[in-house]
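Below: the structure, in structure tokens.
A single protein chain has been removed from this complex, and every other one stays in its place.
Order of writing sets the labels: A and B. Residues in every chain begin at 1.
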Amino acid sequence: MNNAVFVVGVGVISGIGNNVTECLDALEKGKAGINKINYLRTNHRDLLPAAEVKLSNNELSAICGFSPTTSRTAMLSMIAAKEAWDNSGVNKLPALRTGFVSASTAGGIDKTEDFFTHFLADKTKGKLRDIINHECGSITNMVAEKLGIKSHISTISTACSSSANAIMYGARLIKHNILDAVIAGGTDALTRFTLNGFNTLLVLDEHYCKPFDENRNGLNLGEGAGYVVLVSEHVASLLKQRPYCALSGYFNANDAYHQTSTSFDGDGPYMAMAGALMMSGLQPGDIDYINLHGTGTQNNDSSEGAAIQRLFHPHYPKMSSTKSFTGHTLGASAGVEAVFSALAIQQGIVYPNLRLEEPMVAFPFAPETAFSKQQDIKHVLSNSVGFGGNCSSLIFSKL
Amino acid sequence: MDKLIVDLKEQIAVQLKLKNIKPEDIGDDEPLFGAGLGLDSLDVLELIVLLKQKYKLRVTNPEDGLKVFKSVRTMAEFITANGVQNT
Partner (left out) sequence: MKTYIRSTVTISPQKTFNNPVFLNELTEYTSNRLTCIEPDYSEAIDPKLIRRMSRIIKMSVASALACLKDAEIASPDAIVTGTAYGCLEDTGIFLTNMVQENEEPVTPVAFVQSTHNTIGAQVALLIKCNRYNNTFVSSGASFENALLDAMMLLAENNTTNVLVGGMDEITDMSHIVLSRMGLYKRQPVSNLNLFNTNSKGTINGEGVAFFLLENTPSENDLACIDGAATFYKPEDIEGIKQHISAFLITQHINYNDINLLIIGNNGDAKNDEIYERLRQSVFNEIPSINYKHLCGEYPTSTAFATWLGANVIKNNNTPASLNNNYSPKTQINKVLIYNHYQNIYHSLILMSSC
């Protein structure tokens, strides 16, 4: 097995920007992307804020080259994956076995919603083109084809940890010498399905979310896509540019506690973080920054906080939830946050946790509230927790 | 109130898919959660939806829900106190 896997390209689109530069700029200026819903047609637009990508389907179509009737999930995926792929320079190397591993929870359901409105009234109605790409896998296939990738295409869906598992799977395909390079991450558009789903679970904050605040009141949904380009040591050595970082550790664990809630003591997140640390050969004290899952729900932040306390007490690294900027982008979140983590290492950044007023009293630590640069960030831990107890953590390390 | 309680039992059995329990077997004061019917936090959310759909009543947080959903009787009392019966 090959051992080292490097991050050599990054691409992202989210509520705070349409590419890496725009997102970094918003993170530095403390500008959240959460607003009144503008693009999604929903009855909840006046009540539930969300972090939408600030482009209509027509505008996305003009950028990515898909027809404007394509699922928004595919268009977001295409834009971020292409940015990562171009950024990596790997596309200029000949004859590599390249894969595309993409995660999603919603897939093409934004179009299925349109289909259903007509279909339910009359089973012979509804445009088939609106439902033909309902499956998450179809979205991945469309993007892979447009990127010219055929060697390996796969799609992962493990709720809100989906793209962490896509990045892990991509890295393992390289380590097992099945592929040389993988574009790995995830995509999810804001849809009525997920907005109404999370609304029935009573976990959506009607105001802007406040992750890890004592008075937090739920999450805001977001949308976007984030991808990293992973390569073997050999491929990295062929590139002119230095890798952003190495993917030095990862671990997937299941909380096995409840369908939607995480255990009180954070067993799942604890096992995921501890497992990733063990794989990377690091001690808790080596971690310089944690990109929290930090959704802003009562349950997640208590549980994730408890796990962090168990693992890191009494020496806590700097930490923050960038979901206070991007909202919770579900299946895309670990991809978006992997990009932010790689940039944190490359540029020595710690991101702020916006709107933190009163840190949670249960814990002796608090997230960072200010953007800082020129830090020596050697190791970043990124957490993801999903429905069904799916917990995954990734560790990115400076070379 | 008696008719409301009978209706509620029927609606609860349907909403929560209590296939092995006849609505009339649910006691008026039997605890819905914990030992009684063995319901859990996802059922609280289902009951919140039930109140919204059938009685136009809004319970906004699950903690309040636990008081309202102690038993069929407490649910009926909540409905009588707060809204117009709508079935």
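Heads up, the rule we're going with is that a residue touches a chain if its C-beta (ideal position, glycine included) is under 8 Å from a C-beta of that chain, and two chains touch if they have at least 3 such contacts.
What you see is a predicted model; the values in this text were computed from it and never measured.
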Touch with the missing chain holds, among A:61, A:77, A:140 or A:341, for A:140
Missing-chain contact among A:6, A:39 or A:169 belongs to A:169
Of the residues B:22, B:52 or B:67, I need the one that contacts the missing chain.
B:52
Extract the touching residues of chain B with respect to the undisplayed chain.
15-20, 38, 42, 45-46, 48-49, 52-53
Considering the whole complex rather than only what is displayed, give the residues of chain A touching the chain that is not shown.
1, 42-44, 104-105, 107, 109, 112-113, 116-117, 119-120, 123-124, 128, 131-132, 135-138, 140-141, 144-145, 150, 152-159, 165, 169, 172-173, 176, 178, 192-193, 196-201, 252-260, 267-268, 271, 386-390
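Everything that follows uses one rule, which is that only the chains that are shown with their structure count from here on.
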Could you pull out which chain B residues touch chain A in their complex?
40-42, 45, 48-49, 60-62
Name, in rising order, each residue of chain A that touches chain B in their complex.
200-202, 258-261
